[in-house]
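A selection of the complex's chains, in situ.
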Amino acid sequence: MKKFLDTAIFSLVATGFWPTLAYADQFNAADTAWILTASGLVLFMTVPGLALFYGGLVRTKNVLSIMMKCFAITSVVSVLWLLGGYSLALSDGGSWQALLGGFSKLTLATVNAHTVKDNLPETVFCMYHLTFAIFAPALIIGGVAERMKFSALLWFVALWEILIYVPVCHWIWGGGWLSQLGVMDFAGGIVVHTTGGVAAMIGAIMVGARHGFPRVPMPPHNLTMTATGAGVLWVGWHGFSAGSALMANGSAGIAMLSTHMSAAAGSLAWMTIEWFRFGKPSVLGLLTGLVAGLGMIAPSAGFVSPLSGLVIGLIAGCVCFFSLHAIKRRLAFDDTLDVFAIHGVGGIIGSLLTAIFASEALGGIGQLADDGISGQLLAQAIAVLSVLVWSGLMSYAILKLVDKTIGLRVGASDESLGLDISLHNEQGYNY
Amino acid sequence: MKLITAIIKPFKLEEVRVVLSNIGVTGMTTTDIKGFGRQKGHTELYRGAEYVVDFLPKTKLEIAVTDELVEQAVEAIIESANTGKIGDGKIFITNLEQVIRIRTGETDREALS
């Protein structure tokens, strides 16, 4: 929920929802302890979590290129966040606050050990948000895996971070126009999954399909690696969700429970569908349902009851299963690791469902926008739609620019040789 | 001398090795291979993309033997590698012009003893 708490917190406190909150300009050490931990957990999701999850899914000859991208993105985004990303996303924008943050925190020069942001040292707040700013673009590489140039990807991610992630983060968590509408996004269903999912789809289309797709089977080269990554994601996601309470309290607890239940239900749903449809349940299916559950609960994790979390997970498993198969069958594009079908679709549906499941009647904390479900649904729809369009259009523009300048894609023989050798002069394995 | 090349099911390797040792074969070389034949492969499933894997894991055994051992060795392999199910494999026999032991330079019969 992040910064938006500022505006909403008092009513919650008044209703007794947040039991302990010392609203001085002193930070709370217990909350700090938790968010320091949660920062580590969310970083863990990208390196090595996503690196393993994605790395296992590609072919042997491209495994390092995927892992390399996860690490390089982490580094590039971190530097950008320090230089200006944080300031533009999460500091006060003054007169253009509705659209973007201000310049007062550029290079973090004005942030030091005794700067406090609400209940946390600002350093901790800044670090925690950075880990989200890393995870979003890292998601995207799944859509363009096994063929995109490394240099092109770095340029794309740098521009994407500044032009898409930072503003959207500001709109929703930095006090921008969407937060003013009362949009609810607890842990990034819109800010992370919708932005990233849409960009992956655009990327997959613009970079083009891998040679041989879909005729030649391109099975994962190491599913134990993918399973390990999924385990890391599951654990790390507790930092992602429960950390988004920004406090060590019952809201964090609810977020952790709901998220956990959604993941569990998502995995069981996917597994069951496969079992009925194909006769056997697959590991990859179960793990995919797990991630779908984690993605779909993101926007509502701390707002809904654990039982609602379970229901959301069931929906996630079913909806994402069918969206994935629909996309695969229509063959419109080669979204290599199905980022749009899972994170895009999941984030969007989950953001809309938030309006419903947040209802007090369903054990939620209630809607933030006026007029209950319908009002909230409208707010969520506006948010999803504008972010969808913004991320889609801007991703397209950036990719076009990069394509015109340095080119998006490696040559055919480099692709056939594998990106590990052709781009990095290395091989994953020398047994 | 002959080179006997046998394609067998991997889990039969140990049995075959023992039987061959018993009849006096002192060495052999094995390779993990994938075979295609009448035995049907299995279907694999990746996020709904089903496809058939035609090649099955097999073990290739290469055994250089003196002429008088050939028949016995072939029989021993057939007996020990046979499961009666499709996919048990094949034996190929080719002529070996010369065998040399690298360590000593011994050739042919001496190299194989």
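The chains carry the letters A and B, assigned in the order they are written, with residues numbered from 1 in each.
The rule is simple: a contact is a pair of C-beta atoms (placed from the backbone, for glycine too) under 8 Å apart; a residue touches a chain by one contact, two chains touch by 3 or more.
All values derive from a computational prediction rather than experimental measurement.
Written as a formula over the displayed labels, the complete complex corresponds to A x3, B x3.
FYI, only the chains that are shown with their structure count from here on.
Chain A and chain B, compared by their mean Cα positions, are separated by 52 Å. Of all residues in chain B, those touching chain A in their complex are 44-51. Against chain B, in their complex, chain A makes its touches with residues 214, 217, 219-220, 274, 278, 280, 282, 284-285, 288, 324-325, 328, 338.
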